[in-house]
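Dropping a structure here in structure tokens format, bear with me for questions.
The complex appears here minus one protein chain, its other protein chains still in place.
Now for chain A:
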Amino acid sequence: MDEEPSSYERVAYKNDSVYHYMKICLIFGNERKPLSAEQFKQLIISGLKELYGEVGAAFPFDVLTFDQFVLSAILRVYNNGLVKLWSALTLIGSCENESCAFRVTQVSSSVSKLILVLKSTGTSCRSL
């Protein structure tokens, strides 16, 4: 075979960020409840406590932005808490006796990537 060996350059991107950012959106089954940012965070914390208990849920996460009208938010969490936070969000099924669900729109290790698509996903979130 006269094919010349192809040369590769391996580019590895090492993720130095200690945080992961999640863009999430809360939807309700029947009627929408008005929620404040505090109530929103409390809902997530109660979900975490239900799944992992007091000790398991004792890791910090922050709500960076919260939109009251579409109930979407950006969360920031340390890398080692991502799986816990995400699974807790998945298993939250009701909020004050009203069925609800968290739709995770995007997960990223840098917040700039998240903001780039913020506008485009904001609308699809609302229609869901």
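Keep this in mind: a residue touches a chain if its C-beta (ideal position, glycine included) is under 8 Å from a C-beta of that chain, and two chains touch if they have at least 3 such contacts; residues count from 1.
Everything that follows uses one rule, which is that contacts and distances are computed from a predicted model.
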"DNA primase", "Ribonuclease P protein subunit p30", "Glycosylphosphatidylinositol anchor biosynthesis" or "Checkpoint protein" - which is the UniProt name of the missing chain: "Ribonuclease P protein subunit p30"
Hidden partner chain, residues of chain A it touches: 1, 3, 6, 27-29, 50-51, 83, 86-87, 89-93, 99-101, 103-104, 107, 128
